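A single protein chain has been omitted; all remaining protein chains appear in their positions.
Entry: chain A
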Amino acid sequence: MSAELPPEIRLGNDIARALHHLPADEGATALATHLKKFWEPRLRRALVERVRADDPRVDPLLARATATYLEGDVDRAEVAEPSGG
């Protein structure tokens, strides 16, 4: 069950599921941008560790987005947009 997942995987996978309909590159950038815009650094660090450890529970799109985030390839204009929420 998702409740047994560590929060960084559970929350990240939720975002990945919502963005799966996008083309892979676009989805990865959108997810990476979301991580940059909304996630507190320790949550990001925990996710990076999971991805580096090839945790099989990490959604592939989330794993790809994490790499995109690490490369700094996020949508800066979107980060600057007001978001609420």
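Note that a contact is a pair of C-beta atoms (placed from the backbone, for glycine too) under 8 Å apart; a residue touches a chain by one contact, two chains touch by 3 or more; residues count from 1.
As a working rule, contacts and distances are computed from a predicted model.
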item: Hidden subunit of the complex - UniProt protein name among "Chromate transporter", "MoaD/ThiS family protein", "Formate dehydrogenase subunit alpha" or "Sarcosine oxidase subunit gamma"; value: "Formate dehydrogenase subunit alpha"
item: Residues from chain A at the interface with the omitted partner, ascending; value: 1-3, 7, 10-11, 14-15, 17-18, 20-21, 34, 36-43, 79-85
